[in-house]
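Apart from one protein chain that is not included, each protein chain of the complex appears where it belongs.
Each chain gets a letter, A and B, in the order it is written, and its residues are counted from 1.
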Amino acid sequence: MKIIIRNGSEQPLYQQIKEQIRGAILRQELKEGEKLPSIRSLANDLHVSVLTTKRVYEELETEGFIVTIVGKGSFVASENMEMLSEAKRHLIEKKLSEVWQMANTLGINKEELYSMMEIIFEEDDE
Amino acid sequence: MKDVLEVNNLKKELGSFSLERLTFTLKEGCITGFIGVNGSGKTTTIKTILGLYPKDEGSITFFGKELEKSEYTIKNRIGVVLDEGYFYEEMTLKEMKSVIAPAYSDWDESVFLNYINRFKLKLNQKISTLSKGMRMKFAISIALSHHADILIMDEPTSGLDPLIRDELMEILLNFMEEEGKSVFFSTHITSDLDKVADMLILIDKGRIILNESKDELIERHAVVKGDNSLINESTRKLFVSLRQTAFGFEGITDKADVVCEEMNDVIIEKTSIENVMLAYIKEG
Partner (left out) sequence: MLLHLIKKDLILAKKYLLFMLIFAVVGPIFIYSRLGFDNGSFTSFLITVLFVEYIIYNMVSMQEDKYRGSALLCTTPHTRNGVIKAKYLFIFVIFIGCFLLYNLAAAIGASTGLTRLSINNVGIVLLIISVFFGILIPVQTKFGYEKTKYIFFIIIFLTPFILPAIIEWVQSTGININYDLAISQSIKAWIPFVIAVLMGVISMMISIQIFSKKNL
């Protein structure tokens, strides 16, 4: 699992870490039931506070991505495929609304937005 | 996270200096850095919670038990490293150990010898011949050889070179890998804390100024630079410390996100623990 933190980024540390772990789970780089590093070893390796990694695991657990068993550790939750896809969709939807809001502020309308997206897709296909 | 140490309204007067109603807790599983300049009260606080200075008022509770009532059980679980060592200089390492080790019910000779080997110390060396760094290593060897649950250290790294300091920080991180351990150490070398601290407590003139998670502290503070025209009554309030010259201003804010939103055309940079400490101390 790769976690790279950007210091000085606007996003709080815990958020960066959380998103990267969550991404790894969604991309199935971390398998169901796989054991995650302890909050202490994660903190030591990333040079962040143990309170930060604790918060990350707590929030990931609330969101349903991991399960923590006292005395044993934290594990990737066993999701059924539907829930995973739903979470994935939800993330994209969030980003898309952000893009739409930004477009509005900048005065870019729907048509322009569509054509911009077309161009991006074409570039990707090449 | 449980509290392994609770200090409540601790008051201690020492000549012209005094600790004023000190209240803080140490969480289990955390390394808590205790920072402050010389004379701020770090050593006084640590000595008082260890019982070396009898307190005037307040309560000190370790693992849920009051220090005064359960001294023996509590001290068995504390590893201590004091700045001045307080070793009998004429004794050898072996002799000194033979005086201290039997006091602890869980003394682990193999762990001790492990550390001695690792630090390349010689047991029949006289303590007076040790350098400061070796002295600290010896103190650590003893402090970590009786399965202590909490390690309390007063300025363990002062006067030591960066290599040894780094080594010590590694040892602390290793120590923490086991469940249920905690570390509390005072220092004015804040760069050590950048690496290992989970919680930070800032003390100045006998009072606690800050007490929070290191990451949150660093994230909510920032160095801000910009033109003097941007400083007015409302923006001034966003700063803990502010320095204005003919060329512009530079300050430390404790509300980095607000500055981000409300002040345009400023440079916002990540700050270090040292800058934060200085900002609060100078203004205080």
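In this section, a residue touches a chain if its C-beta (ideal position, glycine included) is under 8 Å from a C-beta of that chain, and two chains touch if they have at least 3 such contacts.
Fair warning: this is a prediction, and the values are worked out from it, not measured in the lab.
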item: Partners of the unshown chain among those that are drawn; value: B
item: Contact residue for the chain not shown (choose from B:6, B:28 or B:95); value: B:95
item: Absent-chain contact - pick from B:62, B:87 or B:184; value: B:87
item: Touching residue (missing chain; options B:1, B:37 or B:52); value: B:52
item: Given B:60, B:78 or B:252, the one touching the chain that is not displayed; value: B:78
item: Residue ranges of chain B at the interface with the undisplayed chain; value: 14, 47, 50-54, 71-72, 75-76, 78, 80, 82, 84-91, 95, 98-100, 102-105
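Basically, only the chains that are shown with their structure count from here on.
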item: Inter-chain centre distance, chain A versus chain B - centres from mean C-alpha coordinates, in Å; value: 34
item: Footprint of chain A on chain B - complex, ascending; value: 1, 29-31, 173, 176-177, 194-195, 197-199, 213-216, 219, 260, 269-270
item: Touching residues on chain A, where the partner in the complex is chain B; value: 7-8, 10, 12-14, 38, 40-41, 43-44, 47-52, 54
